[in-house]
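Got a structure here, written out as structure tokens. Questions coming.
Complex shown without one protein chain; remaining protein chains in place.
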Amino acid sequence: MFGLNKKDTRLMWIVITMVVFAPFILNPFPETSGMAQFNAGYPDLMQRFVIFGIFAIGFNILFGLTGYLSFGHAAFLGIGSYAAIWMMKLLTMNVIPAIIVSIVVAGLISLVIGWISLRRSGIYFSILTLCFAMMAYALAYSVLTPITGGETGLQPKLNDPRIFDAPLAAGASPKANLFGLQMGATYELKLGGWLFVINAGYYIAGLLMLAAFYLSIRIFRSPFGMMLRAVKSNQQRVNYTGLNSKPYTLAAFVISGMYAGLAGGLLVAMDTQAGAERMFWTASGEVVLMTILGGVGTLIGPVLGAGFIKYMENIVSKINSKVLHEWFAFLPDGMEDFLVAVFYPFVGKGWHLTLGLLFMMIVIFLPGGLMEGGQKIADKFRNKKKNDKDDSAQAAATPAE
Amino acid sequence: MGILEVQNVNKSFGGLKALQNVNLDIEEGTIHAIIGPNGAGKSTLLNCFVGKLVPDTGTVMFDGKSLLGIKPHEINQAGVSRVFQTPEIFSDLTVAENVLIPCFAKRDGAFTLNALARVTGETDVREKAEQMLIDVNMQDKKDMLASSLSRGDKRRLEMAMCLSQDPKLLLLDEPTAGMARADTNNTIELLAQIQERRHITMAVIEHDMHVVFSLAQKISVLAQGTVIAEDLPEKIKGHPKVQEAYLGGAH
Amino acid sequence: MELSEFIAQIVNGLDKGSAYALIALGLSLIFGTLGVVNFAHGALFMIGAFCAVTLNRILTWSHVVIDETKTDFLGNPLKVNVPYVNDWFGVETGAAIIDWSVPLAIVFSIPVMILVGIIMERGLIKHFYKRPHADQILVTFGLAIVLQEIIKFFYGANPIPIGAPAAFAGSFDFGTMFGFDPNTIIYPYWRIIYFFFAALIIGAVFAFLQFTTFGMVVRAGMADRETVGLLGINIDKRFTLMFGIAAAVAGLAGVMYAPINAPNYHMGMDFLVLSFVVVVVGGMGSLPGAVAAGFLLGILESFASMDTVLQVIPGINQVVIYLVAIIVILTMPRGLMGRKGVMEE
Partner (left out) sequence: MSILTRRGLLKSGAVMGAGMAAPTFFVNQAHAYTNAPTGGSVTLGFNVPQSGPYADEGADELRAYELAVEHLNGGGDGGMMNTFTSKALKGNGILGKKVEYVTGDTQTKADAARASARSMIEKDRAVMITGGSSSGVAVAVQALCQEAGVIFMAGLTHSNDTTGKDKKANGFRHFFNSYMSGAALAPILGANYGKDRKAYHLTADYNWGYTTEEAVRTSTEAMGWETVAAVKTPLTQTDFSSYITPVLQSDADVLVLNHYGGNMVNSLTNAVQFGLRDKLVNGKNFEIIVPLYSRLMAKGAGANVKGIFGSTNWHWSLSDEGSKAFVKSFGEKYGFPPSQAAHTTYVQAILYADACERAGTFNPCGVAEALEGFEFDGMGNGPTLYRAEDHQCFKDVLVVKGKENPTSEFDLLEIVEVTPAAQVTYDASIFGGELGACNPGA
């Protein structure tokens, strides 16, 4: 189906199901329960999951397939964002031109940066990309302020030209939309104690993420993808096989730059703001971490890694001492205070500590990232089942690679 | 006229003259061995054929075209394939993929952005690769990772990769180095078969005289950067200069 | 541009460069010997600075005395903290000891940092020698976050001022020595000390590698680890100690840096990217390259910050390091003095 083999089709269906039912899957706890703190099914975070999923999928096409570790990919995300916000300011609040232009502009810039950086390999390549991204960040934050908004970034303003849009009604503010359907449009579905949020912007981003994911499977399974893996495996042999590795790596670089541009454009479409921080080296580092955490070179790993990091950032950072006290309120006072004191350093303002510890644990115990963890669990599960049921579980257990 | 003509090639590294006025003529359809003691310049010469090194002076003509200053992948596209001393294969890829890649390179050229095609959908290339694996007797191992093969199989795979491109000239850099006797004999047999079936020109660098004399139709002897003899195998055997080069000038 | 301005910026560059060179030296040592990309190296620099802070805290460990004559912000009698050292050694000696806490911290930090380094290597890094560089980056980055969060937990996020001894607090007008007008080229004593200290450490590390058997083995190991291992030499043990030494170099750089800029928990991350750029510009696997690149980038950064330069190229001070790095890497395939094949695949 879709030109995919059986295993990939199954994986595609799993991802489609996950994306479509995310508002339900991510809100497993009733709204009023103490565990509701862990619910992630609200529009902003769901949008971020899929957008950073796209970013990581694209990064994985470069890093996972060719082995070239770019440390400046956030530059393309940022450039995509700026392109998108300018389209919204100049042309229309409809997200279509913004998204298309963000992909094109990021693609062009990545062509230039890739063409220069790919003259070197290994860590020299990494540092070249890092330097370009840091230059983009530093300039955008300071001397390019007239174009980028500098510290305060860019947002749509009431008096922007927006030449394709009808003038705003009195009192209205410009809002990102798709032919009138606003990104913020939301239905809330109350089922008993549960509250599920169905958001238009999320599904638009989700649809694009599915397209991006599908494209990435096709690239992985194409001769082109095979050549990229060949480049990673043995560049010397690639050359002695009559293949020119440079256009292959450059194409991979540009494709992943365009993925980053799409992610940047979507960030703006979902939340109309562009700022320089998203080009800082930590942002580039984040996508590297997402990919490694999830599992380099696997199809779905980077998406899981992106979800993991964004979840930590948005959920764990919001647990404060008041919340902890509420959780442990059922315990005697001494016990309650003790447990709060134990957990406090790891949540709220200490969320970085938890993140750092989890990075270490995952990479120590699961060298292949979260995908390997999933596989190990699946293996155990399979071994148990194997006695009565054979290979039907096997295909599902190894969804990616 | 030979398929590969080397004339007056000189190459030095700093003060060291690695190649001096080397002349070589490899005839189409033959197996031509290049032998010589360690440090005679054999590998340097081979590297000049594939674009890894550029000679200081002289010409290297392949099939009527100069190979100098051309990138390795272009030389390969022109029809020169190379087998390395230690097999250079795609260890992270499966055996089948290892052979598919040169087949694609042969069909599509140095670069094609076929990102939306499917490997499994390219029937012609796939069939060719499968046939190649059958030819080298590795079809049962096609789903194994190349890194998990035995050394002999890796060599076999590398040859399959080179042969699947139907090269006009196959360069072999010590194809039996470090092999056990049985493996060596298998390799000799394989090369002989290939030669018989496909009439591919081969240039073999080799230490092992058993291999050289079982295969070669012509032999060039290289010593201290110059060709001291070039002749038929039986004539090389008793050549005084060759004996001198190998055994030293003591007698 | 006047000559004095030019000279002043060279001096600034050497001063800045000495910090860069020290950090890059340790980083390069770890790269070269262990083949590990250590993203936690900045954190070691930071821990070094906090060794100074910690020693200062220990020395100023106090008990409370109520001063009835003054009031605190709530209008209650003021509680004054009196350090125990003042009680034990008298007020003057006590104050002098506290005043000298940074130089004392040098002594204090060497064993601490070597220990931290060895624990890091034995407990974590050694399991990653054979793992891909990406994994090394991830685990050491995680470690860096953990270390800095621990420091933040105990010391807060704000910078903590810690002065050089009063004897070195002033600045030295060395411009007059060369016939410049007074007050044109003056330099703080502590920064001059920092420069010579850095030179001393760099010299010591090189001498150690050059002239001791231990160093020879390590150098041989850097070139070809397997062969040295085959000779029956326990290279691992030496590499562990090398990691300790690299940590100590980073730590000392941090201790001495504390009076220049008040330490804060994220100072390691601030230096991390820069130190990698320095190492790569210097060339992977080359210690002299790392040192040279440190000074080169320090000097160029200083020149780029001059008003006359900024008038011509606005914003050059923001990007000069990265721009130079790009040019060096593009024109010299392996940086200034890099070895072939190190971290190129």
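Lettered A, B and C in written order, each chain numbered from 1.
The rule we apply is simple: a contact is a pair of C-beta atoms (placed from the backbone, for glycine too) under 8 Å apart; a residue touches a chain by one contact, two chains touch by 3 or more.
Just so it is clear, the model here is predicted, and its values are computed rather than measured.
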item: For the chain not depicted, the shown chains it touches; value: A, C
item: Residue of A:E313, A:D337 or A:E372 touching the missing chain in the full complex; value: A:E313
item: Residue among C:L124, C:I160 or C:A220 that touches the chain left out of view; value: C:I160
item: Touch criterion as defined above, residue of C:A95, C:I186, C:A199 or C:A220 at the omitted chain; value: C:I186
item: Chain A, residues in touch with the chain not shown (by the definition above); value: 39, 42-45, 48, 138, 141-143, 145, 150-153, 155, 157-159, 170-173, 175, 178-182, 184-191, 197, 199-200, 267, 271-273, 275, 277-278, 313-314, 317-318, 320, 322, 348-349, 351-352
item: Touching residues on chain C - with respect to the absent chain; value: 2, 4-5, 8-9, 11-13, 15-16, 19, 70, 72-74, 78, 152, 156-163, 170-171, 183-188, 190-191, 260-262, 264, 266-267, 270-271, 301-302, 305-307, 310, 315, 317-318
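The definition used in the following text is that only the chains that are shown with their structure count from here on.
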item: Most central chain, judged by mean C-alpha position against the global CA mean; value: A
item: Most distant chain from chain A by Cα centroid; value: B
item: Computed distance of Cα centres, chain C from chain A, in Å; value: 35
item: Centre-of-Cα separation between chain C and chain B, whole angstrom; value: 53
item: Interfacial residue positions of chain A with respect to chain C in the complex; value: 63, 67, 69, 116, 119-124, 127-128, 130-132, 134-135, 138-139, 141-144, 235, 281, 285, 288-289, 292-293, 296, 345, 350, 352-353, 355-360, 363-364, 367
item: Chain A-touching residues of chain C, taken from the complex the two chains share; value: 37, 124, 127, 131, 133-135, 137-139, 141-146, 149-150, 153, 273, 276-277, 280-281, 284, 314-315, 318-319, 322-323, 325-326, 329-330, 333-335, 343-345
item: Residues on chain B engaged by chain A in the complex (per definition of touch); value: 50, 71-74, 76-77, 81-82, 88-93, 97, 100-102, 104-106, 108-122, 125, 161, 165
